[in-house]
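Before anything else, here's the structure in question.
Only one protein chain is missing; all other protein chains are in place.
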Amino acid sequence: MCGVFGIFGHPEAANLTYLGLHALQHRGQESAGIVTSDGQQLFLHRGMGHVIDVFSNEQLAQLQGDSAIGHVRYATAGGSFLKNAQPIAVEYSRGSIALAHNGNLTNAEALHEQLEERGSIFQSAADTEVVIHLIAKSTQRLIEDRVADALSQVEGAYSLLLLSEQSLIAVRDPRGFRPLCLGRLPTKDGGAAWVLASEPTSFDLIGAKMIREVEPGEMLIIDAQGVHSRRPFLPAPKRMCIFEYVYFARPDSKLDGISVYEARKNLGRALARDHGVEADVVIPVPDSGVPATMGYAEQSGVPFELGLVRSHYIGRTFIEPQQSIRHFGVRLKLNPISDVLRGKRVVIVDDSIVRGTTSRKIVKMVRDAGAKEVHLRISSPPTNWPCYYGIDTPTRAELIAASHSVEEINQYVTSDTLAYLSLDAMIDAVLKGETPPPEVEPSLPGGAQRHLPLATGRDRFCHACFSGDYPVSFTPHPRQRQMRLRDL
Amino acid sequence: MCGVFGIFGHPEAANLTYLGLHALQHRGQESAGIVTSDGQQLFLHRGMGHVIDVFSNEQLAQLQGDSAIGHVRYATAGGSFLKNAQPIAVEYSRGSIALAHNGNLTNAEALHEQLEERGSIFQSAADTEVVIHLIAKSTQRLIEDRVADALSQVEGAYSLLLLSEQSLIAVRDPRGFRPLCLGRLPTKDGGAAWVLASEPTSFDLIGAKMIREVEPGEMLIIDAQGVHSRRPFLPAPKRMCIFEYVYFARPDSKLDGISVYEARKNLGRALARDHGVEADVVIPVPDSGVPATMGYAEQSGVPFELGLVRSHYIGRTFIEPQQSIRHFGVRLKLNPISDVLRGKRVVIVDDSIVRGTTSRKIVKMVRDAGAKEVHLRISSPPTNWPCYYGIDTPTRAELIAASHSVEEINQYVTSDTLAYLSLDAMIDAVLKGETPPPEVEPSLPGGAQRHLPLATGRDRFCHACFSGDYPVSFTPHPRQRQMRLRDL
Amino acid sequence: MCGVFGIFGHPEAANLTYLGLHALQHRGQESAGIVTSDGQQLFLHRGMGHVIDVFSNEQLAQLQGDSAIGHVRYATAGGSFLKNAQPIAVEYSRGSIALAHNGNLTNAEALHEQLEERGSIFQSAADTEVVIHLIAKSTQRLIEDRVADALSQVEGAYSLLLLSEQSLIAVRDPRGFRPLCLGRLPTKDGGAAWVLASEPTSFDLIGAKMIREVEPGEMLIIDAQGVHSRRPFLPAPKRMCIFEYVYFARPDSKLDGISVYEARKNLGRALARDHGVEADVVIPVPDSGVPATMGYAEQSGVPFELGLVRSHYIGRTFIEPQQSIRHFGVRLKLNPISDVLRGKRVVIVDDSIVRGTTSRKIVKMVRDAGAKEVHLRISSPPTNWPCYYGIDTPTRAELIAASHSVEEINQYVTSDTLAYLSLDAMIDAVLKGETPPPEVEPSLPGGAQRHLPLATGRDRFCHACFSGDYPVSFTPHPRQRQMRLRDL
Partner (left out) sequence: MCGVFGIFGHPEAANLTYLGLHALQHRGQESAGIVTSDGQQLFLHRGMGHVIDVFSNEQLAQLQGDSAIGHVRYATAGGSFLKNAQPIAVEYSRGSIALAHNGNLTNAEALHEQLEERGSIFQSAADTEVVIHLIAKSTQRLIEDRVADALSQVEGAYSLLLLSEQSLIAVRDPRGFRPLCLGRLPTKDGGAAWVLASEPTSFDLIGAKMIREVEPGEMLIIDAQGVHSRRPFLPAPKRMCIFEYVYFARPDSKLDGISVYEARKNLGRALARDHGVEADVVIPVPDSGVPATMGYAEQSGVPFELGLVRSHYIGRTFIEPQQSIRHFGVRLKLNPISDVLRGKRVVIVDDSIVRGTTSRKIVKMVRDAGAKEVHLRISSPPTNWPCYYGIDTPTRAELIAASHSVEEINQYVTSDTLAYLSLDAMIDAVLKGETPPPEVEPSLPGGAQRHLPLATGRDRFCHACFSGDYPVSFTPHPRQRQMRLRDL
């Protein structure tokens, strides 16, 4: 998982990108990077760690120019090395170009091999370097045609930002697996800069206004002439990742017209309706489980309590790789409040079970704190299949639900009862999170009249990790390419 | 505000102190330090920043020995310099000694001047260095007598841990302003180590068991012979800081027999009862306001919603001093969910108003997100007076409530209505958070039979910041000593 | 200027490369890097600064395998950025490959443009990336054929080391501008590792034995089968850089059969013979001028004194780029001893005058210390032309000798008299530094019988910077390619 941010036409491009990335920090904490353009050349700085640690004021000042793109990264492939940090920036025949990518290409490995056979060299393990090679090798003249040419050869999930000396290009794959939003930020001189981000929370932070989503299959070219929209790809059914709503996106984001917060509350309501249980309290696994738990409480009448307190000095569950601390399991992150739990029948609401080990520790922790019964409720179906579209799930062999029944999982995690939401119930709940769209300006400068075409029904989402229904073909057991080069 | 942790008799003393400090990180993020003893000499490491950044595995390995004390610091005085980091460790006539201190001495300045007149030199601005000088100058022979002698000369709030080569000493001032807890951790060889911490959450993390509070005025001496309890000071009425319950302590802590979480829910219930208002939703200022908001919702029937989402990559409201980011105000930390707020009558629950500037920004943020009405409810009385006992409040001139009526504050923060809890209501609510004490072992090894003497009524707490009723005299306008030496 | 080191077949490959690079530190202090191979994959670490600062013990331990190449760099082009640090390592169709390069390609810019036109991307400004692209694009199957294919397209000066998973390849351009030596280091198991280095001082440090120079136009392929020598290029007259003897190489190196130390002493003798002057003392500009000054003193009978003392905490004259200190001119590096100079007629011996500014400061410093007369003697001819073969000289416009007569320079630097060595005298002096070669083993394992073909006469050297006689054509005013991408 990654987050991207871009801005065009603002004198404080680097500073605003820094802030925009900060608001996307939950999407990746391994590395951060910014590339700016002053119209003549690109300026790049990247580093390992949180946005706040990677950039000093001095470095931001050196990132000159009024356009920029930025990236926060959580490793999907290639390991935790600086060279895999994004954006990637290179020189090629038409100048220089930088690329920030959120997603995963399902044919990256094949393209990588073909490119190498044609004489290309690779300095990183990132999909992004494949795309850059394809752009550089395109025989098209215009940068937007080169990008379209390159992307017509790739498959999978991508929400991309490209920065050249003169333009900023945003592209979302035809199915729109990953979100990408367009916004606008007034400048002091009465004009307005264009901004792009994985989630609209970035816009909130810098005071920009959400305009609309970049649509699946759409390419936006932003330059001195304004914004141009193109649709260079064959149309395909929209398949936005449903797990963004369940877990990944920030609750204050609205993606594709659906409020993440409302969707999560609905998931909890559905859990209570379909899998209610006699209980004294319902508690979330914080922070992601809070809205679903509120929905559960509201629907069921079981009082909502904070039975587990979270320490916020660590980071998200599956993101921090500090091995020396890991063996303390969930304890570094969660601590029970015994007075809330002692002698109670407790419902715990969580968003998913991956390997089962964390759930098992949480159940034990709650029981040790005095709970009389522990009922685990999951606001999504069993995670049965790996994601090939950008979420870093383990192999199928490691997914407990791929080889165990719900009852077997219940026994493993030692809960009294365990229930998952059904696929249909999850989809219904998320769809009900749809809220009236904000008033959109009738026309975008330089772009065509927009109709925000909300797809409908369950096919609006990718739910392959739950259903195995993969919208884009992929090599079933893709040999995870072993880098032959390790940059220490 | 600071946090302290200590352990005696465990082969992994440094590692456990590291974890214990991590669980106290909310009490101070400016610096962290650990001192260990191997029975012959002390080992010290300190640094600026979070616990997780100050210590590497290598450094923890160099902190040898089976006893340790640690400290996390938020500057109460003296500025953000390494030399002010604690513990402070020195050599003196009887060996070496280290000191970790939570609190504030009201006569430190006078003692500092007296000591200088008698020829003492100071390398830091910390109260702690005053105490160390007094210990070193004592004519008593035994370390515990020296400590008692030294502390009999100081006034104010202190929860202290001292480490010598052979012993660990814990002391809490006669009024018990700041918390300090005793616990026990089994060791692999069948024995048990003694642990001490500002809050029992530290014990939870390392698997230790809470035994009891160190009592106001009590000194515990822990050495190879076991634990000894002494009461070297004149008795004084207990005055635990009530703001620990309102804001400072972690909600999963129980201090003095009162559950912080329950106390906060009660504060919210009282707010709803005394200052209810017609509304569509009640939302917290996260994270500290969540339990009070839950109490408000429960009592009033107004639905609890998360109208503001908090970014956890920054830290607590009044702790992070990175000026370059500050001008973004609360935006870096809080973001509204418009769908929750649009067109609604909103109650916001917060714990206190200091200068009013943050509340004003939050009210504006909620209103900009579409709220029709904004009603601000504060789960404590107006903050009228500075704290001289360890909480870093600004001078009286900066406290908005010191010079403005509630209605004037309401106008300043631009809320539709504003209400504070009364002093009595706050005290009642906190007292109702009292829960049955855990079963205590009938006797502590080496100590006397314990009765946990729960004081009663409003005098059980220090509420000087609300009432101006200061339990310990102080210089009314203490010249904040200007260090004449700046360590860059 | 750069230095390269390589080793094949030693269990401590990384550690020995670290030491070998340390002995080459005088050839470049901007960045350092090492790549190792464990037979399966390559391991890379690079950083800015001195060898001793770039590598920690921990990092050396992670550089696994028994073959390695390393590089120290002084920027010849492309600026002081990490991405320009060498070795460069990439993946390509046949595996991974790393490259360390000393020299300068005269057609790099043209190749760069051709490669970009064919779709290549560039992440650095280094010539080395051009060579790697050519290797990756070669249609040959064997790595050695690919390298030969690639290098047949480049022109200029190069002493290259390449490391693949299975082999180490060393190549020296047909004219042999830059040195490259082969040595052998016994291993504990009775075998011997092969080592390569820019100068044999590297061998001395690690206890390896100098075998012979890699010959101009020769390619050595070292793998499990041993050493193979090939000559894939058209033969060309040997033109070893004569400035290596005058200034660049270490005095304890013997290059091409000529002792650098003896050559420098001969240069001083020739100066005394051709340009003697009545004087009381002769002093060097330390350290490089010491041997020439000794030769001058010996020939002339004028006493040798240390009239200038050098601080060794800075580095070589034209290497350290710390601007903030530079304005102190030569003072940070040189300090006069007044008692040696006061009232004396002083001869100063230096190796060259580039812009004249440093010489002017030195003359002034010596005169201010009391010298009655100051006579400057330069152990080479006027530096009239830029170097296009790897030495970082300024443009012709900045070379004082390109536009001023010797008498004009004398006036500018304010010496009483100034004299340079003539081209012929310099060449004669260097040639006289030839010493009997060490006993060479009659046959190299896996290689052909060697005759060390010492060229003779002035054509044995490249002296283009003095004579304008450039052995390899180049674009007269090569547009120094402006990177369009800046990595901060």
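By written order: A, B and C. Residues from 1 in each chain.
The rule we apply is simple: contacts are C-beta pairs under 8 Å (C-beta built on N, C-alpha and C of every residue); 3 or more make two chains touch, one makes a residue touch a chain.
Because the structure is predicted, anything quoted here is derived from the model rather than measured.
> Using the touch definition from the header, name the shown chains in contact with the chain that isn't displayed.
Listed by label, the shown chains it touches are B, C.
> So one chain is hidden, and I want to know which residue out of C:His50, C:His71, C:Lys238 or C:Arg360 touches that hidden chain in the complete assembly.
Only one listed residue reaches the unshown chain, and that is C:His50.
> Given the contact definition stated above, which residue among B:Arg141, B:Lys188 or B:Arg484 touches the chain not shown here?
Missing-chain contact among the listed residues: B:Arg484.
> If the hidden chain were put back, which of B:Val90, B:Val277 or B:Val354 would touch it?
From the options B:Val90, B:Val277 or B:Val354, the contact with the absent chain belongs to B:Val90.
> Name, in rising order, the residues on subunit C that touch the hidden chain in the full complex.
Answer for subunit C: residues 19, 22-23, 25-26, 50-52, 57, 201, 204-205, 250-252, 254, 259, 261-262, 287, 290-291, 294, 298, 303-306, 309, 311-315, 322, 324, 328, 331-332, 335-340, 435 touch the chain left out.
> Can you list, in ascending order, the subunit B residues touching the missing chain?
Touching the chain left out of view, subunit B contributes residues 40-45, 59, 62-63, 89-93, 95-96, 113, 116-117, 119-123, 132-133, 136-138, 165, 482-488.
Here is the rule we go by: only the chains that are shown with their structure count from here on.
> Moving only to chains each one touches, count the minimum steps from subunit B until you reach subunit C.
2
> Taking each chain's centre as the mean of its C-alpha atoms, which one lies nearest the mean of all protein C-alpha atoms here?
A
> Let me check something: if the centre of a chain is the mean of its CA atoms, which chain is farthest from subunit A?
Computed centres place C farthest from subunit A.
> How many angstrom lie between the centres of subunit B and subunit C, each centre taken as the mean Cα position?
62
> CA centre of subunit A versus CA centre of subunit B: separation in Å?
Roughly 37 Å separates the two chain centres.
> Residue numbers in subunit B touching 2 or more other chains?
Within subunit B, no residue contacts more than one other chain.
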